[in-house]
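Every protein chain except one is present and positioned as in the full complex.
Chain lettering (A, B and C) follows the sequence in which the chains are written, and residue indices restart at 1 in each chain.
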Amino acid sequence: MTRLMQLTLGIVTAIGGFVDIGNLVTSGIAGARFGMSLTWAIVLGTIGMTVFAEMAGRVSAVAGRAVFHAVRERLGVRTALINMVSSTVLNLLTLAAELGGVSLVLQLATGVNYLIWVPIVGLFCWLVVWRLPFSLLENVFGLLGLALIVFVVALFRLHPDWHGLWHGASHPSVAAGEGIPTYFFYAVSVFGACLVPYQVQFFSSGGREEHWNEKSIPDMRMNAIIGFPLGGLLSIAIMAVAVPVLQPLHVDVAHLGQVTLPVAQAAGVAGLAFVLLGFFAATFAAAAECTLATGYLISQYFGWSWGKSHRPAQAPRFHLVCIACVIAATGFILTTVDPITVTLVSVVLGAAAVPLTYFPVLMVANDRDYMGRHVNRAFSNTLGSVFLLLMLITSVATLPLLFITKAGL
Amino acid sequence: MLAGCVSPAINADGYRGKVSQSAKKMVGLVNAARLAAQLDLDGKMLHTITDNVVTDAEKDAQSVLSSLDSVQPPDESSIKLRSNADDVLQQAASQLADLRIAVRRRDQPSMRSTLGDLGKTLADVQHVQDVT
Amino acid sequence: MTRTMWANRDLLDRLLIAADGEHVGMVDDLELSDGPAPEITALLSGPTALGPRVGGRLGSWWLAVGRRLRPADDPYPNRVPFAQVTTINHRGIAVAVESAEVPTRRLRGWVHDKVIDRIPGSG
Partner (left out) sequence: MRATELLGCEVYDANGDLIGHVHDLRFEARAPSGRAKTGWQCRLTGIACGKRAPLGHRLGYGTADMAGPWPLSVIFRRRRQRSLEIDWTDVTRFERPRIHLLHGRAYYEGDAS
């Protein structure tokens, strides 16, 4: 494979890896309810994700430390344990949302109730984790996830009022009839959907799986700095198509099917086929990555051997954790709890939990003994500190918002 | 997502707000179902997705109704408001059910006529939303 | 050549890496010799070393789990003699022992034999 192709592939998989059920749901809801006025939250979330992932990737490449090695080294046994447990619970919630999302997509495609699909999806998710080589997982689903570009195509075909969209995005205001807490609840959810802890855990541990070293840094940077913002653009496109189609009709998006309506209007059945393929790839890849990420973080805390480069027999505890995660998340979704609600709760709690993993990574990235000449520069540190502050504010605000707005109702 | 929130004791203003909220939600549900069905008639939809969107709308409409019914109207005028709004919302919900049946049977003429009925009911629902 | 090391920064909660590159646990505690000038004699790893550090009810529970996994009723944690250490750096602490011979992996063996090995396609 030529160097250019390899680079393109990395960027493409970063785009596919960025978008998951959280982005699909929150962008759809936000576009229909608030127009473009929450674009800033996507932009902030995406920059945060890029900064965080680049830092974690650099730490992984130079110091050879995946996220939870850094967490345990820097926070000590007890704080890291609390951190590990809450990150695991959060990842399980996210995994449940993704598995539910895949099943809903299959329901949309086949008409068969999603609950029938849940165990099958869970089984396939585990099979992928159990047997499929790492690079295949990343590349195949990353490429298929690119089908979501149909949202961008649809946006152009809808001939929206571009000026109005831009004005909505650049002059954010709370839509009439919506409370300020509700607005900020959805701001947090959109922000949290872009800045997801499991994605960073996966990105940095994936770097260990692919044996990144100092030479991999430029590639890793390109993946993060080009791939994630393009993923953010995709999220904005999903939001923007809802504005001319769903907002005037006062549709309160609460189902995945509604998110597809603007594409149907703009691009018909062919467009929908792309949407379903893209939804499926994005959510399924996310489910597998979330499972792996949870296996990674628990194994890293305890110092167990981990990773897909090992056969299961060589990393038994890692694979046991993965199996347990899939079973727990599948069981949770089978209780018939609404997957869309689970998604919203998981992205919002995710936004609150980001500092748990971000903080230790920021510390290691600043440690000259570890990082040598790849230590954080003033630029990354300024951005890093600003985002630390932003994340802390989000964390503090999240729970009150969740209760005041009763999860955005 | 729409159900829940049973708030037993509210005043007349609160009740009015609740009715208005329910009407607003119903408008969104009817619109989503109409859009899906119309796109389906235009040959722009996958049938399974139309079915999903319309079925979801019907289910959500039922939960809007039951959530409104769970609130006790506090005074005489609220009871009057309720009987008026209830009729309109009930009609919307039952027409959504009709639409769902037509979609499942792939009965295009009946989809068209139900869409027409829904259009009229929508005006009534919007009226409920506006006056309250 | 000597250098200063700190328990928290350089030794505790570091990864233990076997000669074949496998991760074989975390340094959960250090064993020191008695006497006026204590020296590190071994790195301790596993639930019975981690439990006391976590403390509280969770710590004792973890300790109890660890004891169950021990062959005899011996609560002393797994020891990796300090004399076997080859390198100490930010990637972890490497020892000159193959992973199969590091005594930290009883839980791993149990999981492997009772669960993973019974699922097709694990080898």
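Methods note: contacts are C-beta pairs under 8 Å (C-beta built on N, C-alpha and C of every residue); 3 or more make two chains touch, one makes a residue touch a chain.
All values derive from a computational prediction rather than experimental measurement.
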Check: shown chains touched by the absent chain are A, C
Given A:278, A:307, A:355 or A:384, the residue that touches the chain left out of view is A:384
It is residues of chain C that touch the chain not shown, namely 1-12, 29-34, 37-40, 44, 49, 52-53, 82-86, 88, 96
Where chain A meets the left-out chain, the residues are 74-76, 360, 362-364, 366-369, 371, 375-376, 378, 381-382, 384-385, 388
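Definition applied: only the chains that are shown with their structure count from here on.
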Note, CA centroid farthest from chain C's centroid sits on chain B
Chain centres from averaged Cα atoms put chain A and chain B apart, in whole Å, by 34
For the pair chain B and chain C, the C-alpha centroid-to-centroid distance in angstrom is 63
Where chain B touches two or more other chains simultaneously, the residues are none
Touching at least 2 other chains, the residues of chain A are none
The residues of chain A that touch chain B in their complex are 107-111, 177, 245-246, 249-252, 254-255, 257-258, 260-261, 264-265, 268-269, 272-273, 276, 338, 340-341, 406, 409
As the complex stands, chain C meets chain A at residues 8, 12-16, 22-26, 28, 45, 50, 53-55, 58, 90-91, 99, 107-108, 111-112, 115-117, 119, 121-123
Within their complex, chain A touches chain C through residues 63-65, 69, 72-73, 76-78, 80-81, 130-131, 299, 301-306, 311-314, 316-317, 319-320, 323, 369-370
